[in-house]
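All remarks here apply to the structure that follows.
Only one protein chain is missing from this complex, and each of the others stays in its spot.
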Amino acid sequence: MSDTVNFGDVVMLMGKDRRSFIRTVTPDARLECHLGVLEHNALVGVRYGAQVRTHLGRKLFVLRPNHDDIIRHLQREGQIIYPKDLGYIALKLGIRPGVRALEAGTGSGALTLTLAMLVGDEGHVYSYERRQRMQSRALTNLRRFGLLGRVTFHLRDIARGFDETGVDALFLDVREPWDFLPQARAALRGGGFFGALVPTINQVMTLVEHLYRGPWFMLEVEELLLRQYKTIPARIRPDDQMVGHTGYLIFARAVERDAEEQREQLAETEADHPTETPADDEDTQEIPAVTG
Amino acid sequence: MSDTVNFGDVVMLMGKDRRSFIRTVTPDARLECHLGVLEHNALVGVRYGAQVRTHLGRKLFVLRPNHDDIIRHLQREGQIIYPKDLGYIALKLGIRPGVRALEAGTGSGALTLTLAMLVGDEGHVYSYERRQRMQSRALTNLRRFGLLGRVTFHLRDIARGFDETGVDALFLDVREPWDFLPQARAALRGGGFFGALVPTINQVMTLVEHLYRGPWFMLEVEELLLRQYKTIPARIRPDDQMVGHTGYLIFARAVERDAEEQREQLAETEADHPTETPADDEDTQEIPAVTG
Amino acid sequence: MSDTVNFGDVVMLMGKDRRSFIRTVTPDARLECHLGVLEHNALVGVRYGAQVRTHLGRKLFVLRPNHDDIIRHLQREGQIIYPKDLGYIALKLGIRPGVRALEAGTGSGALTLTLAMLVGDEGHVYSYERRQRMQSRALTNLRRFGLLGRVTFHLRDIARGFDETGVDALFLDVREPWDFLPQARAALRGGGFFGALVPTINQVMTLVEHLYRGPWFMLEVEELLLRQYKTIPARIRPDDQMVGHTGYLIFARAVERDAEEQREQLAETEADHPTETPADDEDTQEIPAVTG
Partner (left out) sequence: MSDTVNFGDVVMLMGKDRRSFIRTVTPDARLECHLGVLEHNALVGVRYGAQVRTHLGRKLFVLRPNHDDIIRHLQREGQIIYPKDLGYIALKLGIRPGVRALEAGTGSGALTLTLAMLVGDEGHVYSYERRQRMQSRALTNLRRFGLLGRVTFHLRDIARGFDETGVDALFLDVREPWDFLPQARAALRGGGFFGALVPTINQVMTLVEHLYRGPWFMLEVEELLLRQYKTIPARIRPDDQMVGHTGYLIFARAVERDAEEQREQLAETEADHPTETPADDEDTQEIPAVTG
């Protein structure tokens, strides 16, 4: 990556009021905003981190957007998955370069974009959506960041299953995810990572019941709350208002189980799931003896 | 990745009580745990997602660990950065394949490992630590997951600066991060992503004051709370106890500013930072007109 | 209240390690604790806020306990309602001197005690419990703080209803509160305050469904999270662990509705309930014109 702006770069321009604009630098294009007009041509050669001036002399910082910026600026329709959740989902689904990940529905493409960014050129993302309009929007969003090549988009209902098999991770962001668990299990490799996001406690209950009966293990229900602070040095404090809820995150692993085990399950799950601090000290002690 | 276990694979073995063990499958090695003894040799050829039996006939699921599992099982000394924070940090620092990221201190290597996993073979991680013992532990952790080749470890105090320049992202997990801001700015490329984690509000105040006066922009203070639920279908409820605090996350961008701007700053930052819902509808509207 | 300790006073003794003991000062009684032995007789005449010494010379502060202290020291069996919830419940149920309040079950008496303390001598509390053992414990707790005279205890199942009618407020802390809604409605006066606490989302769903169909209005589901901080001046920070969940609080008002309204209800409740900041500015403006 160059230290200065070139045509084709995706830049974020931000005034001191923190209003920002993400643009692909294009010959002869112009940004018209509340601070004035800025010719894209004038951006070329500017150092990242420096400022440019609009025709009114107002300054804008020239920055590279991160994931968070990009997600906030996505063309969206309906609810998107929030940055606070995206990073955690990626981590829980074991996403990294080379991974094959599947998601449904595509929605506005916030998760699609995150997955595509992280799987690299060696990995791939398969994304299902049944609404043409949503898919088009996601396509636009992915193209803008040069990530189209890493995604295969399917336009169809997922009730009749997925084309792919042996995927490493699969995420459902649909209204009734429990209806598609057999299809999900069929697409995932053994031990593969399953995730879903649902907004209501009614959905949590139904999904947990279904996962509980099926060939799934390590069922987890979690939620993340992001608290943001005002940063004026003399008066640092949490924001008065915060996002109180986006959705419940549900994770599980695709496993093999026999009928006997299904019956046994109630007892086994009674054990509390481990907290973030592993109680398994014995294990920690043993590690050095293992050839890494 | 194969569908069955091979020697050299890093596997997670988990009983129905959710106690788990991460091991590198090694010829003639054995796992001795509360459920009995398991010969590593017996794991080879087993399908991921299936179960194996110990000498006592107790079953263990054979799984691939995800980031979260790995972090929970790290050999650790002192506090580590938690999975809930790691995914978000990666996203806010713009981490993806190809990125060059720098961190200090290395600690037990939880962030090192996350960064190394996500930057891929094209990217690189530079990690500074002054305590030999900590660095050794991190090295062991990284080696175990085959990620040593993506990390350059430095054993020294960072007061005299970093060897690298032009890095895309830099994260400080040290007691007094404000002491190293000039060094951090010197190592970062223009517009580069800065992050830090500090546990106390005293540290938040001092770090914010220093960032505020320097060549930094888009200062953000945030924290993430993870709430986990019990998943017995008939009695779903949040855990009685939760992790109430790990640390405050602080982010900023490395920018260029002149003296005049430093004076102006108080006024400009008075504007609330944007919430997760972009108020910038105008921008959203304009996007279609821009060549992606 | 006297400024010095007398026999019969309920005092809290606390060492600098913050371990505390609540005792009724009794002639010739003695406290034996980890800091040594203290004769109750030696407490008489001591100023509140001062310190006394055990036979080992260790000091204990002599304090009056507040609600919070008392609740934390209650003899308990099973889960109690926490102080963070008790204050809010009292406020939502309109508890104040003179009120008649009813609760079931009594449990260890944490809410009983809070209500009894706040309704004063003019008010009264009716408390139902079917387990003899629990009731005895609650009686002991209430007697200790001199509040027995304000409470009528009933030992029986509430399925056959409550003896009282026209109570101002009624709180259910039982496993299946939906089974007792008709009885609760019969006991409450018109417009009376109903509350319940349930730990699981399954219970929330069932209770909400039942309240929704019945003669209830202003249905609210809420929960309170209490975050406590470490208070060493140089290192102020939230506690690492916090109570992540006690229970969901559910509130409603007893109203009169006809069949037509029951049918209409779905539409009406679609409107979001008001947030803490009243949107009703018009109302605020009108108030001065009203004779207070």
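General observations
All chains are identified by letter, namely A, B and C, in their written order; residue positions are counted from 1 within each chain.
Definition applied: a residue touches a chain if its C-beta (ideal position, glycine included) is under 8 Å from a C-beta of that chain, and two chains touch if they have at least 3 such contacts.
Bear in mind that the values here come from a model prediction, so they are computed numbers and not experimental data.
Although one chain is not displayed, chain B still touches it through residues 201-202, 204-205. Against the chain not displayed here, chain C makes contact via residues 1, 3, 14, 16-24, 26, 29, 33, 47-51, 61-68, 72-73, 75-76, 82-84, 86-94, 96-98, 114, 117-118, 120-122, 140, 143-145, 166, 168, 189-193, 201, 204-205, 208-209, 212, 217-233, 236, 239, 241, 243, 248, 253-256, 264, 266, 268-278, 280, 282-284, 286-288, 290-292.
Within the complete assembly, residues 199-202, 227-228, 234-246 of chain A touch the chain that is not shown.
What we mean here is this: only the chains that are shown with their structure count from here on.
The distance from the centre of chain B to the centre of chain C, each centre being the mean of the chain's C-alpha atoms, comes to 42 Å. Chain contacts: chain A has residues 201, 204-205 touching two or more partner chains.
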